[in-house]
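In what follows, a single structure is set out as structure tokens and then discussed.
Here the complex is missing a single protein chain, while all its other protein chains stay put.
Chains here go by letter, A and B, matching the order in which they are written, and residues are numbered from 1 within each.
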Amino acid sequence: MSRARWLAPVVAFVALAFLVAVLPSFISAFRAQQLAYVAIYLIALIGLNVLTGYTGQISLGHGAFMAIGGYTTAILIADHGVKDIWTIPIAGILTGVVGFLFGIPALRLSGLYLALATFAIAVSMPAVIKRFEGFTGGGSGINLFGLPDLTASLTPVTVLGRELTFNDWLYYLCWTIALVGYVVAWLLLRGRTGRAFRAVRDSETAAQSSGVSLPKYKTLAFGVSAAYAGVAGSLFAIATTFVNPDTFPIALSILLLVGVVVGGLGSLVGLIAGAVFIQFLPIWSQEVSKSPGAPAIVSGVVLIALMFVLPMGFAGLLARVRTLTKR
Amino acid sequence: MADFMQQVVVGLSSGSIYASLALALVLIHRATGVINFAQGEMATLSTYIAWTLTTNHGWSYWPAFAFTLIASFVGGVAIHQGVIRPNEKGSVLRVVIVTIGLLLAINGLVTLIWSGEVRAVPSPFPTRTIEIGGVAISIQDIGTIGVVLATVVVLWLMFQYTKVGLAMRAAAVNPAEARLVGVRVTWMLSLGWGLAAVLGAISGMLAAPSVFLDPNLMAALLIYAFAAAVLGGIDSPIGAVVGGLVLGVGLNLLGTYVDFVGADLRLPGALLVILVVLLVKPSGIFGKTEVKRV
Partner (left out) sequence: MSNPSVLLRLDGVEARYGPVQALRGISLEVPEGSVVAVLGANGAGKTTTLRAVSGTVRRSGSIEFAGKPLHGGPEAVARAGIAHVPEGRGTFTELTVVENLRLGAYTRRERNLDSDIDRVSKWFPWIPDRAQQPAGTLSGGEQQMLAVARALMARPRLLMLDEPSLGLAPMIVREIFRIVRELNEREGLTVLVVEQDARIALQTASTAYVLEVGRVAVSGPSDELKENESVRRSYLGY
């Protein structure tokens, strides 16, 4: 890549990181918490984008992967006294392995069938969680609030000389991981792996005849995307300080897919917009009208309108702006 | 034995409801290649319309039923022309998101107009039972099976023996070539959506008397319908019907005779069916295994 092309994204990224770093000083604790959730969704979306945007495999079940990550963290903290931060990579790796293993039978399914299979898994996840009560705490879930291993939950924690309350700590934790995850994904997708992924999406038969091993890359994509979702789920559990079977419903899986499409498939940049969208759309819809059912109507209409106006998602809008400013 | 037959009939009755909705899903998938996630909500809306006509406006049942079918047909056509068609040229995901948006919007609309209260819906069929060969069978079950069967037969006749039916089939399998012989393909697809809406409405109106009417009426039913469609083959209308009936009977028998399963593991049962079928033979019982053209 020529230096000019390479410079712009790096500058933008650094600016973003800077913004993220200083923002909490200017916003309320409540907002900080909301933005922490944006980061969590962003992590999940990065993962889902690798799967759907890059290899073209549709998943309606990433909420289930988040559930695995979330419950891993919750069980490790509550039952085994593991410090919350250490549970995050464990959750990520575990979920990644599960995702990779799922990717193997998923090789036989394409498009719609894969979507239905992942949908079925996501819908059945709450029931499965309830079934293994002894392990997961069943319907009553696992409570993390007040546990000493949950950083900053009882007393503020000191990081780099600053005292952080829970919401601010959460914000920085989630965004640090999100930004790191972003860079990792960017590096992964730039190189040979990314090209292989895209080859799989564009034409499986062509990719195969050029020597791209379909099973390897498709399962790898599943593993990577699941790992991201697992990390997101882990952070989600830490953020909500509580998990039960309804923490990760089918609506979450659908929301994630919406986020990736609205953000713009195959592009990392739009995903931030996608994450903001899925965090704030329900809130904004409520502000339009509180009558029962009205927020749902607003959300639905906005979704439909977006597909008309921005068929390529926010990433498409950005691309258009970029071509306009080049002239 | 009598008990068994009874359970089979009950299973066939709920199975026909699944079959009807599954047929709607298959119709739309065959024609437009899309899974309409809003199919259930559209059916719920239709059912509310029927309910409101009979309860709040004093219509008698069958006229309200007929009116609802017509309204549903028009609604289905309108949704395809207005919202789906402009997005058809894009990726499949775009249309999926649109149907998800429709799901939200229609669900919200229903809640807004009629509130989330659960309502009792009268059945068009008398609730008593009759005896056939020593087995007590409810008239409602027979009526349900009868209505769905009649609908399926009428549809089949239309597809096989009418010009429009032939045009719709052609438009579904080969839209480009269909255009060359003069078929207005887009309208044929809209027709498909209209018919699917009618099938959904029938499902809803038949299900409501037993499961009561509230905005989430069809959510669970949609999943059973998915299971039935996957089991039978997502592109096979016969498969949808057979799949629905098999699923209905199977789940009912499992729930009755296998203690472990019980009543509230029916939904996971259906989901398990989806997963197993997709693992073993994704194209379902009647589906053709896809041949990839290089």
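Note that contacts are C-beta pairs under 8 Å (C-beta built on N, C-alpha and C of every residue); 3 or more make two chains touch, one makes a residue touch a chain.
A quick note: this is a predicted structure, and the numbers were derived from the prediction, not measured.
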Can you list the shown chains that the hidden chain touches? B
Pick out which of B:170, B:219, B:253 or B:267 touches the chain that's been left out of the picture. B:170
Of the residues B:121, B:178 or B:221, which one touches the chain left out of the display? B:178
Where the unshown chain meets chain B, residue by residue: 163, 166-167, 169-170, 173-174, 176-185
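By definition in this document, only the chains that are shown with their structure count from here on.
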Mind listing the chain A positions that touch chain B in their complex? 52, 58, 105, 108-113, 115-117, 119-121, 123-124, 127-128, 204-205, 254, 257-258, 261-262, 265, 291-304, 306-308, 311
Residue ranges of chain B touching chain A (in the complex, touch as defined): 29, 35, 83, 86-87, 90-94, 96-98, 100-113, 115-116, 215, 223, 226, 230, 234, 265, 267-268, 271-272, 274-275, 278-279, 282, 290, 292, 294
